[in-house]
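Got a structure for you, questions after.
A selection of the complex's chains, in situ.
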Amino acid sequence: MEELSSVFMEAGVLMAVGMAFVFGFLSLLIIAINLLASFSSRYPDPVPSVKQPQQTASSNTGEISPNIIAAISSAVAHYRQKNSKA
Amino acid sequence: MDSLNTLWMSTGLANFELGQVIMMLVGLGLLFLAIAKGFEPLLLLPIGFGAILTNIPVAGFSEVGGVLHYIYYAGIDTGIFPLLIFMGVGAMTDFGALIANPRMLLLGAAAQFGIFATLFGAIALNAIPGFDFTLKDASAIAIIGGADGPTAIFLASKLAPELLGAIAVAAYSYMALVPIIQPPIMKALTNEDERQIEMKQLRHVNKLEKIIFPLAVLILTIFFLPAATPLVGMFCLGNLMRECGVVDRLSSTAQNELINIVTIFLGLGVGSKLSADAFLNVETLGILALGAVAFSIGTAAGVLMAKLMGKFSKDPINPLVGAAGVSAVPMAARVVNKIGLQSNPHNFLLMHAMGPNVAGVLGSAVAAGVLLALVG
């Protein structure tokens, strides 16, 4: 019985410390996001300048695969053919 | 004659134990829930199938040399599969709504009360004869309240591997039951006026914020809770790949092919822990009961916190969004939206609920880290 109450105590402490930590941590994150927002507001979305480096890099990220191009070409060709009959 | 006898002795019929039959029925039950009821089918279908396979007599799926044995030890015992799932989930998650309204993090924090209250409850269950949960067991069970599958599997594999099967099944089942569990609690704790509250439209979040956000989360976690960095780190890696815009092919693979492959294996591996001796005992009933309690308390804590915040906030806060703090992305946010529409057909809360919803993912990863640091 004694042991049980000591584990209870431990669980209670865990609950208190845990919730405090979770709240503390996420509160810090709120502050961090607010700081981040004020920092980022100085750099409005520079979409093109972020995309440019990638094109010069040797990645083919974002390129549409030839298979899909082929699929689309044939689909469009098919559709055009159908349309021209109508 | 000899051959016939050997053949008979190698049939399942000659070797069945009752527990195996029951566990196969449990596996079939999970398949039924997944297929006919749509309960988190991506995980519960492979888990249910794995449960059937692992209980086949003679076949030895989960013994040395069996395929489920290799899957479990290579992917779950090492923690790799849940971490890869978490990376994929990170690559699927848009934190825009949370960055636009960061106070929603408090709702994600409050909802974690479901975890810690359940931890207390699991220890309390020890007063009942038949239960004997250690603090590690209790912690692994409590994380069900986090409403986050990979987090629960990761923590259970570290703290209480023998309970892993029951914990994962409970976590995914209750996540599927969110539309049934949450609404009564949400309605009981709010009045019609509160549910009709409309919230201010969210500001635009720019690209730079979205890129830095996962790094900020990671750095804070490194500073204050390194034990959570496996989960938070892989999640943030996925999210950074998504938002940075220069590795789209990696991000796409992480949230499609890779997560699909890992999901199949993770499910089978979890299912392999659904053996009769690990599942058919009173502790499993306790886990299922505690899981339901955890979800309910988490939901209530989220809603009450939202009410409290509403009192001190200059911008109005609809207390329903607090329920999304348990995570269960994106189901809980959809439930909030639906209940909100019932009171006010012009009030779309979905985007407002996405903030606490993704906050809940972070919150339970942090809670898991606390438990690992203090109990693990």
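Order of writing sets the chain letters: A and B. Residues in each chain are counted from 1.
In the analysis below, a contact is a pair of C-beta atoms (placed from the backbone, for glycine too) under 8 Å apart; a residue touches a chain by one contact, two chains touch by 3 or more.
Keep in mind it's a predicted model, so treat the numbers as computed, not measured.
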Only one copy of each distinct protein chain appears here; write out the full complex's composition as a formula using the labels shown.
-> A x3, B x3
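Here, only the chains that are shown with their structure count from here on.
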Chain A and chain B have mean C-alpha positions lying a whole-number Å distance apart equal to 18
Once bound in the complex, which stretches of chain B touch chain A?
-> 98-99, 102-103, 105-106, 108-110, 112-113, 115-117, 119-120, 123-124, 126-127, 135, 138-139, 206-209, 212-213, 216-217, 220-221, 224-225, 245-250, 359, 362-363, 366-367, 370-371, 374-375
Under the touch definition given earlier, write down the residues of chain A that touch chain B in their complex.
-> 4, 7-8, 10-12, 14-15, 17-19, 21-23, 25-30, 32-34, 36-37, 40-41, 43-47, 50-51, 53-54, 57, 59-62
